[in-house]
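For this depiction, one protein chain was excluded, whereas all remaining protein chains were kept in their positions.
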Amino acid sequence: MRKVWTAIAVAAAVLAMPAAGAGQPRVTITYWQYFFESKVKLVDQLITQFEAQFPNIKVAHEHFPYDAYNQKVASAVPAGTGPDVVNLFYGWVPLYVDSGYLQPLPVEAFPPVQLERDYIPMIRGSKLDGKYWAIPTAVRSLALFYNADLFRAANVVRPPVTWDEFQAAAERMTARDDRGRITTMGFGIAPSGQDHHLLREVLFRQWGASPYSSNNQRVTYATDAGAEALRWYTDLITKSKVGAIDFFPGAGGYRNAFMAGRAGMIVDGSFAIAAIRRGTRAAWGVAPLPGRTVGGAPSNFGSYWVHGLTKRAQGPRRDAAIQFLKFLVSEQTQRLWLDAVGELPAYKRLVDDPRLVADPVFGPFVSALPHARATFFVDEAAQRQVLVDAVNEVVLNNRPPRQALEEAAAKEQKVLDEFWAKRKRP
Amino acid sequence: MTSGVAAASPARRGLRIGQQRALWGYAFLAIPLLFFATIRVLPAFSSLYISVHEWNIISPNRPYVGLANFHALAADPRFLRAAINTVRYVLVGIPAQMILGLGLALLLRRIVRLRGLYRALYFMPFITPIVAASWVWQWMYSQHLGPLNRILQAAGIPAQGFLRDPDQALYAVTAMVVWQYLGFQVVIFLAGLEAIPRVYYEAAEVDGATGGQLFWRITLPLLNPTLVFSIVYSTIVYLQLFTQVLNMTFQDQGGPLASTLTLVLYVYHLGFHRFRMGEAAAATAVLFVVILTITLLQMKFLSRPVEY
Partner (left out) sequence: MGARARIDPRTAAGYLILTAGGLVVAFPFLWMVASSLKPLAEIFDVRFLPVEPTLENYTEVLTRTQFPRWFANSLIIAAITTASVAFFDSLVGYALAKLRFPGRDLIFVLILATLMIPTEMLVIPWYIMSSANGWINTYWGIMFPGLITAFGIFLIRQFMSGVPDELLDAGRMDGVGEFGLFWRIALPQIKPAVAALCIFTFLGNWNAFLWPMIVIQTPNMRTLPVGLALFSGEAGSSWNLIMAGSALAIIPVLIVFVVLQRQIIEGIVLTGLRS
């Protein structure tokens, strides 16, 4: 009997002990991200630092395979489980916001004025209904990776500055066997890789077609200019034959082809730097994306993964989650992120760092950030499919580019209409 | 069929035994039925419920939309395409799998030496992890670098598109699926063949029956339960083809131009990539009705009572 009383007394004492319990973790919050080895390791380190700084907060860090990450997060929502702080692709955010899963970032902790002062402009895409719902630690953009050995062998003296030069270089580097099968691609073409972004935000714009209306409600690329851009792109496959879709199998096959020395150039994101650095045998380099003309307006596609507060973070957990979020996007973390993960910082003043701009690998990505646009995706899977199909319609079914583009635009418009119709619904 | 005891015993006792046996039947089924009710049937009903609602998984709101999800499906050319493709997979894949599987099982049963090795060889495809197997198959089909086109060209046949050709891709994927399930099918047929008592063959051989007669008069009829199982089960599997297609066309899933898309891949994309669970559930309901109808028809027309 006495034991029971003692136990109850101890329990009561423990319960009564507030923050004073030094070193005693009082609040546990959960952070979810996808598995990317260097990121997972860095976040583990950051959590150790954070927990030392806030001894009464404990952070559980859980990570999941990349290809199934979005499915994993979504499945946890209806069960009422899941993280307090979640890492999401920016393009998924509108859905999670409209479904009430994310909380707006508290204005006291993240004043919008300050965010807009500190961050590069791209992140304004995460502002919905006048509020910020999530913010990134790092951002990405596109650039041209080239195989310097193949450049030399093909007498290409410098990375192309215009798309005409690009095509000429690709033609020179393409090698075929006696039956006309490609053995080395001049350009590792990949509509379902990064090229659908290239088409949307770079080629369409440079050829004079703005892909969407300024309020993001209308698809506007199905014009003569857009069709010309698509024709130029598909001609790389059908006319000059400098690239072949699925030349190498699997996700990121175009990148593997580049790493194996069988693609002279690829368009890829800064997130690929680490993999390319590790796996490429030949000498390689990075150049800014070409333009339509010398000195013409540059354009680029930017994207980012954001950290957001979920509706699960309430009460003391919310306070703890806000602290952790602040820590995750701090200037110090962004610096560490660049070194450990190789992703570009999201703060203007870090991006403007002359050493970063001058870096031969990071430089072209960083210098693209001011004119990089993050497409306002409302249904990324469907919107990607539409453009991939448009390319295939031209390449496989000989459909005129204009017609393929009009069909694509009609399908994509339907997707946008459904999204906006729901938003207007009370 | 139930001759033995029931016929030999007085009618009243037989009835009591019959009732008792029925009780045993229910007792054996109790736990499994409870299991299926909670793990399969209940979720299936929740899926049916969702098919008349709009739900994106994440939102707590699920407004009722009547048959709108079904109308959306009917208006989506990808759904129609997926349905037609799925039927094609069934019509091409299952006969190939049955004929090759039975032929190989009969051959494997004839041999004595290295029997285990040969069986293992044919079982390998089924146990090779699908991600690795698909990668290798994509290399083999690779338009520019693959060995298949090299062989074709050596034989004077022009290079083919295979997975890149909308007219060929479905069959290229089917070949991979048949390759994979062959190991499964061979094991099933081997087990089925082993279950046929030897005495029948011995008796027939005494009567001077030829090999062909043995096959048509004994093997095939006595293999009926195994054949019914194989055809019905494979039809269910092929109608739900998903993983192989996903991995064989990972960059443009179900592509190019939806030429390899299956119903379940379509459902998966709707539900888990686009978060349109209502439409996904509606497509599932349609698929369910189709599979159930086909299965019942198959059971009705294929099953024969086993008579020795």
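Read from first to last, the chains carry the letters A and B; within each, the first residue is number 1.
Note that a contact is a pair of C-beta atoms (placed from the backbone, for glycine too) under 8 Å apart; a residue touches a chain by one contact, two chains touch by 3 or more.
Since we're looking at a predicted model, the values are computed, not measured.
A.B. asks: Which one, A:248, A:362 or A:419, makes contact with the chain that was left out?
C.D. replies: A:248
A.B. asks: Would you indicate which residue among B:139, B:171 or B:215 is in contact with the undisplayed chain?
C.D. replies: B:139
A.B. asks: Considering the whole complex, not just the chains shown, which residues of chain B touch the missing one?
C.D. replies: With respect to the unshown chain, the touching residues of chain B are 1-5, 18, 20-26, 28-29, 31-33, 35-36, 38-44, 46-47, 57, 104, 107-108, 110-112, 115-116, 118-133, 135-137, 139-140, 142, 145-147, 179, 182, 184, 187-188, 190-195, 197-199, 222, 225-226, 228-229, 232-233, 236, 240, 242-243, 264, 267-268, 271-272, 277, 280-281, 284, 287-288, 291-292, 295-296, 299, 306, 308.
A.B. asks: I need the residue numbers on chain A that touch the omitted chain, in ascending order.
C.D. replies: Residues 34-37, 62-68, 71-72, 75-76, 78-81, 248, 250-252, 255-257, 259-260, 262, 271-272, 274-276, 279, 281 of chain A touch the chain that is not shown.
Keep in mind that, in the parts below, only the chains that are shown with their structure count from here on.
A.B. asks: Which part of chain B faces chain A closely enough to touch in the complex?
C.D. replies: Listed in rising order, the residues are 56-60, 134-135, 138-139, 142-145, 149, 153, 159, 163-166, 250-252, 255-258, 269, 272-275.
A.B. asks: Considering only the defined contacts, which chain A positions touch chain B in the complex?
C.D. replies: Going by the criterion above, the answer is residues 70-71, 74-75, 77-78, 95-96, 98-101, 179, 181-183, 190-193, 244-251, 253, 379, 381-382, 385, 388-389, 392-393, 396-397.
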